[in-house]
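The complex appears here minus one protein chain, its other protein chains still in place.
Right after this comes chain A.
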C-alpha cells in the first residue's frame, strides 16, 4: 500500500491538480456567489477564467511529465504517449470551448458559474477515460464525464429546448451506458477479467476459436462497442445527436462537438487494439458498417436541414464516419489518420462555433438559428464570411485546406488494407456532403439579401480563436510535418 502512494500518485499529478483546482473553484464560487457582503456577485465569467487557468496548468503538468510510460493503480490506468497526446488535445479543446463561452454567458445572462466547473469536471473524466486500462475504470470515467454532460445539456433551465435536450441526452446516454455495462459484465463473466492487458493476453491467437465462451465474449465485445459507438455519434446510434446539438445552449454544443468524442474514441481504440485485436475480423465489419452508414445518413440528412446547429450535428456524424474508416482499417496508419482527422476536425469545429456564437443580432442578442439568416454576411462582414467559407471548404475536404489532408490520410489508410468499397462510398458521400457545405457558402455569398440584419461585433477572444482556426486550416498543408509526426508516434505507441 505504501508503494502505491509513493509511486503511483506522482503519475496522476495532472489529474490530482485538476481535481483540487476544480474543488477550490467550486468552494470559491459557492461562497462568493451567495455572499451578501459582496452583493451576490455574478461569478460566471470569473470562474470561467479561473477554470481556463487551471486547465492550462494541467496542460503544463502533462507536458512536463518526465516519464514516458507507466501502468498504475494495479494496472487500471495507463500512461503512454498516446494517452498524453489525447489528453493534451482534449484539454486544449476544453480550454477553447471555455474561452468561446465568455461572451455568451454575459449576453445570455447565464449566471451559473457551475458551467465552468462542470466543463472542467467532465474534462477530468475524459482524462481518466483516455488513460483507462480496465473496463471498470473506463466505465467509471465514462459515467463521470457523461453525468457532467447531461447536466450541461440542460443548462438553460428556462428553455424548453435545453431541458428536452438534456432529458433526451440523459435517457439515451444512460441507456447506452447500460448496454456498455452489460457487455462489460459479459466479458467479465466469461473470462473472469476486466483488465485490457489480461484480456489481450487471453485472446492472443484465439481470434478464430468459435467455442461458446468466445461467442459470449464476442457478444460482450459487441455490446461494449455499441455503448461506445453511441458516444461517438456513429450512425445506427445517432438519433439523439441532432436534437441535443440543437437544444443545448450553443456553448455547450461547441463543447460536445469538440471534446467528448475524442476521449471515447481514444479508449475505443485501446479497447480494440489492446484487448480484442484478435477479433479484428468481427469488429472491423461492425465498424465498417457503422462508418458507411454514418457517411450515407449524414450526407443525405444534412441536405435537408434548415437550422444551422442541426446541420452541424449531421456534419459531425459524417465526420465520425470518416474517423471510423481510419479506425476500422486496424493499422497504425489508420489510427494515425484518425487522430490527425480528429485534431483537424476540432480545429475546424472551433472556428465554426466561434462564428456561430458570434453572429448575434444587434439588438435582441438572439443567435441566428436558420441557415437562411446568414445571407447578409458577405455584405456586412466580408472577412468573417471569408473565414467561414474557408472552414466550410475545409470541412468538405477541398484542397489545399487542412480538411483535405486529413481526409487523404483516412483514404490512404483504407486503401492500404484494400478497403476499396468503403473508400468509394467515402468519395461519393463526400461529394454529396460538399453540397450542403456549399449551400452555406451560397447563402452567404450569392443570394440576394432578404432582410438586413446587423450583427453584434465579435469579441476579442472569439475572433482570436477564429483567427487561429483559419490560420491553421489555411497553412496546415504548407507544413504538416509536426502534427503528422506526433500522431504517428501516438499511433505507434498504441499499436506496438
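As a convention for this text, a contact is a pair of C-beta atoms (placed from the backbone, for glycine too) under 8 Å apart; a residue touches a chain by one contact, two chains touch by 3 or more; residues count from 1.
The rule is simple: contacts and distances are computed from a predicted model.
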- Listed names "Trafficking protein particle complex subunit", "squalene synthase", "Probable electron transfer flavoprotein subunit alpha" or "NADH-ubiquinone oxidoreductase chain 4", matching UniProt entry of the absent chain: "NADH-ubiquinone oxidoreductase chain 4"
- Message: Touch as defined at the start, partner being the missing chain; which of A:174, A:415 or A:468 qualifies?
- Response: A:415
- Which one, A:113, A:267, A:404 or A:472, makes contact with the chain that was left out? A:404
- Touch rule applied to chain A and the missing chain gives residues 378, 382, 386, 389, 393, 398-400, 404, 408, 411-412, 415-416, 420, 423-424, 427-428, 430-431, 434-435, 438, 441-442, 445-447, 477, 480-481, 484-485, 488
